[in-house]
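Removed: one protein chain of the complex. Kept in place: all other protein chains.
In this document, chain identifiers A and B correspond to the written order of the chains, with residue numbering beginning at 1 in each.
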Amino acid sequence: MKQYAYFPGCSLEKMGLSYHMSAMETTQRLGVELHELEDWNCCGATAYFHVNGDLALALNARNLAMAEKQNLDVVCPCSGCYKNMSSVRAELQADVHAAGRINSALEADNLHFTGKSAVRHLVEVLVEDVGLDEIKSRMTHPLAGMKIAAYYGCQMVRPKKDSEDVEQPTFFEELMATTGADPIDFPLRLRCCGGSLIISSRQPALSLVHDLLQNAVDHGATVIATACPMCQINLECYQRQVNEVFGTKFSVPVLYFTQLMGLAMGVAPKRLGIGSEFVSPKPVLAFCDRPSAA
Amino acid sequence: MSERVGVYICHCGSNIAGTVDVEAVAKWAGEKLAPRGVVVARDYKFMCSSLGQELVEKDIHELGLTRVVVAACSPHLHEKTFRGACARAGLNPYLCELVSVREQDSWVHTDRQAATQKAMALISGAVERVVHDAPLEPLHVPINPATLIVGGGIAGISAALEIADSGTRVYLVEREPSIGGHMAQFDKTFPTLDCSACILTPKMFDAGNHPNITLLTWSEVEKVDGYVGNFTVTVRKKARYVNTASCTGCGICWEKCPKKVADTVFEAGLGNRKAVYRPFAQAVPKYPVIDAENCTYFKTGKCKACQLFCPTEPNSIDFTQKDEILELKVGNILLATGFDLFDAKRIPQYGYGRLPNVFTSLEFERLCNAAGPTEGKIVLRDRKTVPQSVAIIHCVGSRDENYNRYCSAICCMQSLKFAHIVQERTEAEVYNFYIDIRAAAKDYEEFYDRILEEGGHFIRGKVAEITDAARFPGEEGKLIVQVEDTLIGKQRRIPVDMVVLSAGLEPRHDAKEVGKRFGISCSVNGWFTERHPKLDPVATMTEGIFIAGCAQGPKDIPATVVQGAAAAARIMGRIQQKEIALEPIRATIDEARCSGCRICNSLCPFNAITFHEDRAVSEVNPALCQGCGTCVAACPAGAISGTGFSNDQVLAQLEGILLRNVDGHKVAVAEPVAA
Partner (left out) sequence: MATTLGFSQEVSNLMSATRGNPIRTCIQCGTCSGSCPVAPFMDHGPRRLIAMVNADLEDEVLASNTYWYCASCYQCTVRCPQGIDIAEVMYALDRYSLKKNRYKKGLVGPGFSETFVNIVHGTGRSYEPLLAPSYIFSYGPKGFFGEVQTAMGLMLKGRIPLLPSRVKRLQGFRRMFSRAGSDGGAS
């Protein structure tokens, strides 16, 4: 059993609850033990970085320091939280002065940061620590024939600077392939969904969402698989607005990758939080055979 | 102290005097170091001037100086100058010590008082040391008049012809079956638009037929022993499996050969050759080689079509041929091994290797070349479609922290040349995407002007990505170049049919190993290191080894030819002198103290230490030794001493720097050990 400190992040509490549910269902079946980080606080999203650098550092350092106390690495299902915590960890390890300032603030909450706890994305943990072969062996209900557009988004992959992999990663498609479905060629898979711009700069964000939906449809996607609640919400909950503005007729299911994995593992849709979408997931469920549980 | 020391401190204008109180230092040296042997201490504005040097010479004559200390700039610059002055005045030049109070003092400190104190300490150290200096004579070694040139590209060929024309022997070793290098692959050369082969092949022919040039193609240097003037080089002449005595170069063998192989070297992967092949029509020598790794006979024992159809008597195909090991004795070596092209696959967002109609510069040269795989027609990968729009991307893999920091020097001009050729041969729209246009050499700016006049779009912007994912009308089925047109400040998506990547130049993939084999080093970017970047670009820190051409750094053909000629001139000068004087600063091993542990053997960066099995002792070859001191430090028995850096000298200098020698402090130096 591999153990980790689980950092759900604010979105998974309600907006992205189905991500949390399906993450629990799948990790339990894969030998991954996720212990929710006690008393975790918000990672600051992008807003904190817009307002004050040190506050953003402190916010994330508190979470990291608490994980250190438990001697566990942190797993983030949300790409935004993942990016914030891993880059803050890197920054504090590289900048002795910043670490000094932040640690003196953390003292007020009896915490101390050293950087001992690594920060992992849920996708990373499944691919690297569990392994694709092991995952494939658990897929008792393969989603044969389903076309998945594996959407990486931005912050799961960037700003790490490993030029060659950053521009052409394949791990997310490989993970989706374990479900028995076909990950399709999805050229815009690394392009931004707009993130919080859906609120603060509506027009550009809707244009980005439109481009992604169009690209997925053009390449025959049954469903878009996401690894971040912001991406999921932008791509799914705003399809109506996109259709209004661009005159399109999109109705593309957008699910969390853990929901798709869960279906392939034979987990009942309800347990995976399926049913709370704006866009009906019927096209996806049509690929689910329900033989007797293996 | 029976020595008479003269101390001279230079102002160097304000370079030294601006921070160090040179007059005070001279006065101090004259007073405080008098008990240590200083009989005169002067300061002067520019010691290196003839007047400054004459000061030293005069004092040697009139005051009977036996030792000289000059506190000035780095010894790299003027050690030779002052040693020369001493020699002219009849004093052994190795009894002169240089102290750097500029690079090591005035140029690195701002505190005037501290800097002045430091200058005093440094001079005091030199005074203590110089009395332990012994008069030395430079080593004279004879120069073997033969020369080895490694690399048969335009640099190597140019140098070989110059040296051979002067009457001495040249061995030209080339790893490919023919000489010619990258220049043989090009179509046209900028800025004259000369056909590359037309200007190269006459030189290739001359090199192949020169009575003084021994051409060793399909060969590699395996080992280098010896030292300047006396190198012994082991060359492996790989088996061609072709008998060059009878082969006429008629070409029937490769015509009949059934095995096609992708030609990744000469055709840049764009075309094929056979298992038995001659790299190109004008190859020198004309004899083909058999690529044993791909030859059906060598792999399965069947075929032998080449032998079957060979018309010569006796048959020129000889499968039993073996590699030949040659031992060449040469006096000087020139490395002119050229460059490799940056691997554009490393930039995934440019699509090379994934999108078929993205080409590298070398691939495009082969496309343009009339003897190339498309006979000079500019067509897409399908070998049929003529592009209606071509994008030429500058700075691929160069000027980029993510790949290579440096500028590859030739890509801008090459890109302009490509633009011209496309316009000349097709009706296509041409787009050049650049950050800056670097057209610095003779006639280059005029060439740029000409290309501008010929039409074609110049968009200033480093390309962000090349994709086939259409998003707007007009993009379907095209390659889209996404870039910011920085001069108008707009992000643009430009659909084209074909993309040419002006990929950067990189050192050969094995440059480091090759350098090590010859005893020279590579820079942080992997190019061979020259002795001085401004004033000595063709020599290296190893005497007798020279470099020329792109092996030293990216450059165009004119600069390459110049460097080849410069290296040739140096070598010819050495040959003419018949012998060379080497610095006597060397390590020597005291045989009596050597235990034969051989720790020093592998540490020597110049392979200068040999082990004598019979006597179980090591010996330093004084001609190869550069006096780096590594072995001196490493020897656990203290059996190695460095001439010019003995324990006495170094410890005395330390005492001097610590000022333990002034004001009656006793100098504590170990008693000199019997040498």
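Note that a residue touches a chain if its C-beta (ideal position, glycine included) is under 8 Å from a C-beta of that chain, and two chains touch if they have at least 3 such contacts.
It should be emphasised that the depicted structure is a prediction, and the values quoted were computed from it without experimental measurement.
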| item | value |
| --- | --- |
| Sole contact to the chain not displayed, among A:L72, A:M85, A:L106 or A:I184 | A:L106 |
| Option from A:A5, A:C192 or A:A216 whose C-beta touches the chain left out | A:C192 |
| Residue of B:E62, B:E401 or B:D663 in touch with the missing chain, whole complex considered | B:E401 |
| Touching residues (missing chain, whole complex) on chain B | 349, 395, 399-402, 435, 460-465, 482-486, 489-491 |
| Residue ranges of chain A at the interface with the undisplayed chain | 10, 13-17, 39-42, 44-55, 57-59, 62, 90-91, 94-95, 97-98, 101-102, 104-111, 154-155, 158-161, 163, 166-167, 190-192, 194-197, 199-205, 207-208, 237-238, 240-241, 244, 276-278 |
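Rule of thumb we're sticking to: only the chains that are shown with their structure count from here on.
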| item | value |
| --- | --- |
| Distance from chain B to chain A - Cα centre to Cα centre, in angstrom | 50 |
| Complex contacts: residues of chain B adjacent to chain A | 346-349, 402-403, 467-469, 471 |
| Touching residues (chain side chain A, partner chain B) in the complex | 161, 163-164, 167-168, 187-188, 211, 214-215 |
